[in-house]
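Missing here: one protein chain of the complex. Every other protein chain is in place.
Moving on to chain A:
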Amino acid sequence: MELNTPLYNLSTFSEVYEPSEDTFLFVDALEADASFLLGLKPKVAIEVGSGSGVVMTSLAFLLKNSCSYFSTDINLQACCATKDTANLNGVSIECLNMDLLSGFKSNMFDIILFNPPYVVTDSSEVSGTGLNRAWAGGVNGREIIDKLLSNISEMLTDKGVCYLLLLKENNPQEVISIMSNLKFDFKLVIQRKVPGELLYIYKFFRKFKIWL
């Protein structure tokens, strides 16, 4: 299934990350996993750190009005940009100015999408609410990734899945092992070498179905 690239216009948002190779790789991962996503029959999907909103809008193109769409960003401009992108493409996304998923009840999400700030930086760069929060990842580029993963299990529903973009320098094997300890299995959905970066998108899902 081929998804159209969403329209966007960031001309009034100087502090929002312009869709780049990582963004389009994420859209390609959703496209590659389209039949799984449709079969999952998700009710609630969220993108953490949605920036321009291009990734979430692509998911909304795929799942249409069979699902509800949410996004968070620590940067208010990014929340506004996501809302504008959704409107421009005729989809509806509920945007919240929030740190990761901190304001949500547990067991809410069937799908969590996260294109994190993955660039290896000094810890001191992981501060404020500006454009730097789109890329500055601190030590190993993992500071924000690990913060989200620490309570990912309680945020996902039983059938919930998390799509996570990682850079080679983030040490994906270590992330897989953290998730394995949380009883999540993984699948590498897509990988791509772009100038200066080797990027992967992993899908994490629970190892065992919980039968009630």
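Remarks
FYI, a contact is a pair of C-beta atoms (placed from the backbone, for glycine too) under 8 Å apart; a residue touches a chain by one contact, two chains touch by 3 or more; residues count from 1.
Keep in mind that, in the parts below, contacts and distances are computed from a predicted model.
Not shown: a single chain whose UniProt protein name, out of "AP complex subunit beta", "Multifunctional methyltransferase subunit TRM112-like protein", "Glutamyl-tRNA(Gln) amidotransferase subunit B, mitochondrial" or "Eukaryotic translation initiation factor 3 subunit G", is "Multifunctional methyltransferase subunit TRM112-like protein".
Note that of A:68, A:153 or A:191, the residue touching the chain absent from this view is A:68.
Across A:10, A:25, A:95 or A:148, the single residue that touches the chain missing here is A:95. Summary of contacts with the chain left out: across A:36, A:104, A:186 or A:205, the touching residue is A:104.
Seen across the whole complex, the unshown chain contacts chain A at 41, 43-44, 65-68, 70, 74, 76, 79-80, 83, 92, 94-99, 102-105, 108, 129.
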